[in-house]
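Of the protein chains in this complex, one is absent; all others appear in place.
The first chain written gets the first letter, and so on, giving A and B; residue counts start at 1 in each chain.
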Amino acid sequence: MLNSLEQIFYGLSLAVLPQNLLYAFMGCILGTLVGVLPGLGPITTIAVLLPLTFQASDPLGAIIMLASIYYGAMYGGSTTSILLRVPGEAASVITCIDGYEMAKQGRAGPALSIAAIGSFVAGTGSVIALSFVGPAFAKFAVSFGPPEYFALAIFGLVLSATIGGGSPARGFCMVLLGILFGLVGTDTVTGVERFAMGVPALADGIDLVPLLMGLFGLGEILYNLEQKGELSVLTSKIGRLLPNREEWKESAGAIGRGSVLGFLVGLIPGGGAIIGSLLSYTVEKKLSKTPEKFGHGAIAGVAGPESANNAAASSSFVPLLTLGLPGNAVTAVLFAGLLIQNVQPGPLMLVKNPDIFWGVIASMYVGNVMLLILNLPLVGLWVQLLRVPVWILGPAVLLVAIFGTYSLRSNWTDVSLLMIAGGAGYILRKAALDAGPFAMAFILANIMDTSLRQALLMGDGNIAIIVSRPLSALIIGVTTVVVIYTVYSYFKAGRAKKYERPDNS
Amino acid sequence: MKLKRLVLALAAACAMFVQPANAQYPNKPITLIVPWAPGGSTDQTARVLAKAAENYLGQPIIVVNRPGASTTIGMAELAKAAPDGYTIGTLSSTGYLVKLQGRQLSFDPIEDFSYISYYGDNLIGIAVLTDSPYKTLKELVAFGKANPGKLKYGTAGVGTTQHLTIEALQRDSGAKFVHVPQQGSAASAPALLGGHVDFIMETSVWAPFIESKQMRLLAVSATKRSDVYPDVPTFTELGFKSLRSVQAIIAPKGLPEDIRAKLESAFRKALNDKAFQATMQKLAMQVVDLPGADVKKLVEGEYALAKDLIESTKK
Partner (left out) sequence: MFRALERPVNVAAILIAAVAVAFGIASWRLGFWTDDGPGPGLLPFVTVCFLFPILFLIVREKFDDEERFKASPLAAIILLCVYAATLPYLGFLIPTVALIVAWTTLFERQNVLRGIVLSGFLVACGWVIFVYLLRVPMPLLPVW
């Protein structure tokens, strides 16, 4: 413990060097910017900047900048989710549900502030956990094999059906549809292309970003075309910027729980920020005294998931730095960044490059403070976005979505996909079918299918492998209980019961 | 630096309009299509190599990443580009192996390209955990023969160089292992570390764990022993076939020979660049110098071998 403390001070002494502070600051600003711009995510940005770090004479500075882009983007990602119902990056999909409702009620300020504050608490908390117990958690990360991934994916799918405010039947319908679309692309286990119709851009699956921006962002723009005048009502009542006492009380617990959940899920390679925010949202809804508020602007539904995705972003550094295992696409690019600087991430990094290891971790403390200072005043600025007349805002979002989509893979097919997803988003919205469960299932489908079949290969075709391993058995058990409860209460309530629409529009 | 590039690019753009078509090649920047995501081993090595080759061509080389669909998106774009020497690309074995998986391609992965030069092989090796009972490839194979289907192994995926090499090993030795395909090379290392598979056949993802003594390397597939792991035997030494993980520079079919020769000489000279060699070493890749004409022969040979393998294992 004392040793860790000493190391952190050593790291801090490196992180506060003027040039490193500058790198962190630049990274934070850039990260916030790309987080705010839908479509452009940290992956693209870090990848674009990666070649520049070839020339950097200072490896620590280069890595600090790349890392701060990542967690900066996590802060920025919630902004457009709340203001425009366009997820700034994938992990903020959940924030669209209640964040956007809050904005419509004139509570955009508190929503944005709580997202920034939650992100700060979660980010800092995770870095503390990372510095003290990170290496101990590294073993936990690799103990996750196919049976555990399968159990987690099934659990996630069941939870997805219950997010939002619609009926469970509608939730499950969207989950099933999401699974189908999530399975498009090359099958890992047999190497066969599924449902790609020979389109090269679909061989790796439907790209998440155009899909999300279409379903949520474009869908919303199209929906607003017929709701003339509604948005202008909203612009007149931008009230407070900071949460009031009641909102604080509702969010405090959510931030704490979201941070812990996010930290744990972030450790698992491939688990990542999205599952963290999904879990947090469900937990908050179940624990809340007023679950009916969820889907209609519950601040805990913003605070929890936003904390979770930030905590997950920080904890995904644990497998990267201690095992050399990049758990998601962003850490994979960071991994390459370290290699370019002649630093081999992995078990020996702590011994061979303690300056980089502790320098990066310490810079995360500094970066989180910077981001809070940067983001809170920005809330006032972002809220002004709502004063922009609708006839300007709509085309502007449209253009950013189009350019953002194209910039990801320089692919025309993705732009077409964006438009189709937009149309689908509008029709689903009119039919009171929620796109949230669809997006979750879309992400989890492949994990579920691949890991089930990998597990069967490992267990010589015997499905018992999934229930005979303690961790996966536990998750499967909990899932079964949730399913039985949901089905039971659905039929008990009677199908005739009128459910509220997912949005109170 | 950036300004200089911008000026160069602008100057080149202007030059395009005023100069006759038959002007001295190259008179504008060259685009190098890397069909992989930024940060991968091909991307890293190709960027350093391109930087070194710029010096011999006198024009900047702009690297663009066109990842997706097992490199076929980038390869299709390259195949369609004008064969004027201003659009070139990298070739990895994945590009032609994918055709053997029955994927419909809009181009022929071998015939639709001109071959400029070779630059190296990825080092692929069999790794087990340090506490595993198998000290050599022979012991592993012997166990696989005595207990068919008992051992599970991981690779980056179905039909990759890694997978096919183990298929060849099984065919030639009579051992039987179960393939548990992983989602890319990066996922193989945790699968082995967590004990979810018994061994992995992978590109250098095992390197840090060999160093930390958590994993042991049993054999590598390369033409000769690696400088980094001189004690580890090659598949060929042990009497087994192995496929090569090709890294080459190519261009669209129909590239005029004088332009091809100019590019070949620049890229082969660049192989001596210090930074390039250091990057290759870091990724446990071997620098290999081959004339363009031989690259095509090598690729055709590899393709035939892989095809033969897949057909013989299908039965």
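Quick notes on this structure:
Here is the rule we go by: contacts are C-beta pairs under 8 Å (C-beta built on N, C-alpha and C of every residue); 3 or more make two chains touch, one makes a residue touch a chain.
Here the structure is a predicted model, which means the values were calculated and not measured.
Considering A:12, A:29, A:329 or A:398, the position touching the chain not shown turns out to be A:398 (whole complex). Residue A:428 is the one among A:127, A:428 or A:444 that touches the chain not shown. When you scan B:64, B:142, B:261 or B:287 for touch with the missing chain, the hit is B:64. For the chain missing from the display, the contacting residue among A:390, A:444 or A:476 is A:390, taking the whole complex into account.
The chain not displayed touches subunit A at residues 37, 40, 44-45, 48, 167, 169-170, 172-173, 176-177, 179-180, 183, 187, 189-190, 192, 194-195, 218, 222-223, 225-226, 390-392, 394-396, 398-400, 402-404, 406-407, 410, 412, 415-416, 418-420, 422-423, 426-428, 430-433, 448-449, 452-453, 456-457, 461, 495, 498-499, 501.
Convention: only the chains that are shown with their structure count from here on.
Every residue of subunit B that touches subunit A in the complex is listed here, in rising order: 37-40, 43-44, 47-48, 51, 63-70, 72-73, 76, 101-104, 106, 149, 152, 157-159, 178-183, 186-187, 189-191, 193-197, 207-209, 211-212, 214, 282-283. Within the complex, the subunit A residues that touch subunit B are 47-48, 50-51, 54, 141-146, 186, 188-193, 198, 200-201, 203-204, 269-270, 319, 323-326, 332-333, 335-337, 339-340, 342, 344-348, 409-411, 450, 454, 457-458, 460.
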